[in-house]
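Only one protein chain is missing; all other protein chains are in place.
Labels run A and B following the written order; every chain starts at residue 1.
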Amino acid sequence: MGSNSIVELQDVTKRYGESVVAVDAINLSVRRGEFLTLLGPSGCGKTTTLRMIAGLETVSSGKILINQEDVTYLPPYSRNTSMMFQDYALFPHMSIEDNIAFGLKMRRVPRDERLKKAREMLEFIQLPHIAGRKPNQLSGGQRQRVALVRSLILQPEVLLLDEPLGALDAELRRQMQVELKRNQQQLGITFIYVTHDQEEALSLSDRIVVMNGGRVEQMDTPKMIYEQPRTTFVASFIGRCNLRKGIAEAKEGRLVVFLDAVLGKFPAACFNGVEAIQPGQRIAIALRPEKIRIGREAENCQTKAVGILKYTGFLGSIVRIVVELAPGDEVVVESQALPEAQVGEKISLGWNCDDAIVLTENSGGDK
Amino acid sequence: MTQKFDAGKLSREISRREFLKWAGTGAAAGILAGCAPQAAATPAPATAVAEEEKIVNVLAFSGYEEPGMLDSFEKATGIKVNLKIHDGTDDEMIALIQTSPAGTWDVMTPTSAYVPNLAKEKQVMELNPADLPVGDYLKPFDKWPTCFYEGKMYGLLNRFGYYGLTYNSEQLTAADVQSLDILMDPKLKGKVALFDWFLPNMGVVSKWLGFNPPYRLSADQLGQVKEKLVQLRPQVGLIGSTAQTTQALASGEFWVAIAGEFVQAGLFMDGHPYLATVPKEGGVTWDQAVIVLANTLRPQNSLKFLNYVGGPEFQSKLAVARAYYSMVPNRKAAELLTEDQRKLLNMADLDNLEKNFLANLSPRERPENIDEWAKIWDEFKAM
Partner (left out) sequence: MASILPLSAGKSNKPQAGGRERRIMGNPWYGLIPAVSYLLFFYLIPVVYLLSRSFKITQGSGIQFAPGLTLANYIEFFTARTNYLAYARSMVISILVVLFASLIAYAVAYTIVFIVPKRYQQMTLLLIIAPFWTSFVIRAFAWQLLLAEAGPVSAFLKQVGVGSLKILNTHVATVIGLTVFGVMMLTLNLYSVMENINPNLLAAAADLGARRWQTFKEVVFPLSRPGLLIGAALTFIISFGDYVVPSLLGGGVRIVLSQAMVGAMTTSFNIPRASTYAMIMLVTILVVTMPILRLSRVGLNTE
């Protein structure tokens, strides 16, 4: 957390009234130039966090630093951040060029100059012909681009984006994701991006902050978040996952002997921050469906199990298989090839100990 | 015009009325709806020409509708009174009559000033004074000029009052109000309230100028009335409805109005120091007469009703109606009032009333050139 960080949150809390805690003492450090995503289900506090950084929401306790400077109590216009809203919040009564030039107008830039700047921005997004239109005459994608350059015209160091693609249809959304990422890389601006779409988060971000119930569950690169989730919430929120509950029988280095009620004992791996497991503790492990092998491939795995094939679904690039280990206890497997076994027949499963990831139930302790 | 007995015409009228009743449309049907049960009880109108349906349809100004007013009439005669109270002006009342189908109304109570014109247009039935209690009436109401047309009687005076000066007796003395000239006194600037009704106000101004009768003026005389009004203008602070004027006087913000007992009595009873007088220049009356419409289907019922309305019992009740107090022309009614009521209504000493009070009053008439009068009043208000 040195001078490398551009935005820092220290124990930032947001309370509404006495009982509602929207954001619960979170700590974040955003690196200069990175694409950081706040990811979580609705109501997890991600948008509130973003608005606190923008200065649009007061902070109940804690500190916000931008460029090492305490901005906790500064109004939005005194922070070098800019916000892009989910509904774009384009001013409906102003033309597109006036919308884009709004920030310059507030800084008392002369009209000619600011309109020239606005036109340059429209060139940048390749929409020079819409300068005179009103926001309701634009398509969703055009609005999104206009909102982006309206935020960029003041050359903020940090751009805050609140689900900016949420209002677009799937096809346009994919297109705009690529465009956003390219813009971010070209401009070298720090993006703090809020979304509830895990795929979007995984594909765009340099780092992801997974939030739940006002707390940070995990903050890591997309790869680490996916491959080494730390909590049950992260494991189940990001990608598909088989969760199994049991007891840590013994611990040796980063390996844990996991006692499963159905499968018996098998080794599982602890990753970052989950080392403090005590023998006898109740824990959960995550098994990614694509890490489980079936049939002959299972024979070489460190852990093996047998179940009954209940269902086979062909999804094109992969095959989804449901295997019953015991009545009411099923495992989902994603395989490259169709299983040799038929539905109703026995099938063997296998996985390596690094693919059984030990999780903790609660978050916290991420300092 | 005399109501001729014409069986053919009557049955035509009845069938039209019946038709309207069944058609159930328009204002007439709405009014008639109230008497439908009685009509159903006499199902054969063609044979009932001699015997009138036991109802009478009356369009009256307020007062008649109050509890106990008509009970003894209905009990004694068995005639049901279908009463509609009219809350507007005489003109509107007459317009309503003229736009209703014949036979909708039997009796109405306009200001007597309208009677000669209605008689001229043959819209009112002629009355025989011998059939009516005019023998008991105070002079000059037994032969009140506006109830007559070409020497024949068409209306029976029913109640009356006067426009003189109603004044705050704490601010003005009886000597002050001896003459209408007090209205021009500088201390009354903005303290004079007037009713928004041009005929009595302008009639009083006309008498102030010494014109008698006050409503038959030459163009030059009318011009003088206008001039006098213009002079009076700065003194006037309110031109309003009866309620507004009464409230303005009660509040103490206004001290004098061109008005008589109908405002003063109420104020006095509520404990406000108001007295009323007819100044030496005189005053004009307001009144209501009962008339029978020429196209009535029930002339006999209507005459019975007129007799009741002119009789002492009803007259005494009407004098102290809740709507407003008024003087009544039947001398015998005074006996049925309490001592206080008689005093309040100036009816304690009837001989004195006749000699000194009524003699100084002119009937409020409808001037020939009424449009000119109205225009002057509208201009006066807009000044």
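Keep in mind that, in the parts below, a contact is a pair of C-beta atoms (placed from the backbone, for glycine too) under 8 Å apart; a residue touches a chain by one contact, two chains touch by 3 or more.
As the structure is a prediction and not an experimental result, all values here were calculated from the model.
Asks: Which listed residue (B:130, B:175, B:219 or B:382) would be found touching the missing chain in the intact complex?
Replies: Result: among the candidates, B:382 touches the missing chain.
Asks: From the list B:198, B:286 or B:325, which touches the chain that is not on show?
Replies: Checking the options B:198, B:286 or B:325, the one contacting the hidden chain is B:198.
Asks: Using the touch definition up top, pick the residue from A:35, A:102, A:237 or A:258 that touches the left-out chain.
Replies: Only one of A:35, A:102, A:237 or A:258 touches the chain omitted from view, namely A:102.
Asks: Could you tell which one of B:76, B:95 or B:359 touches the chain left off the display?
Replies: B:95
Asks: From the listed residues A:150, A:244 or A:291, report the one that touches the chain absent from this view.
Replies: Selected residue, touching the omitted chain: A:150.
Asks: Kindly note down the residues of subunit A that lie in touch with the hidden chain.
Replies: These residues of subunit A touch the chain that is not shown: 51, 54-56, 75-77, 81-83, 85-87, 89, 91-93, 102-103, 105-107, 134, 136-137, 139, 150-151, 154.
Asks: Provide the residue numbers of subunit B that touch the chain removed from this figure.
Replies: Those residues of subunit B that touch the unshown chain are 88-89, 91-92, 94-95, 98-99, 117, 121, 190, 196-198, 236-241, 244, 247-248, 251-253, 370-371, 374-375, 377-379, 381-383.
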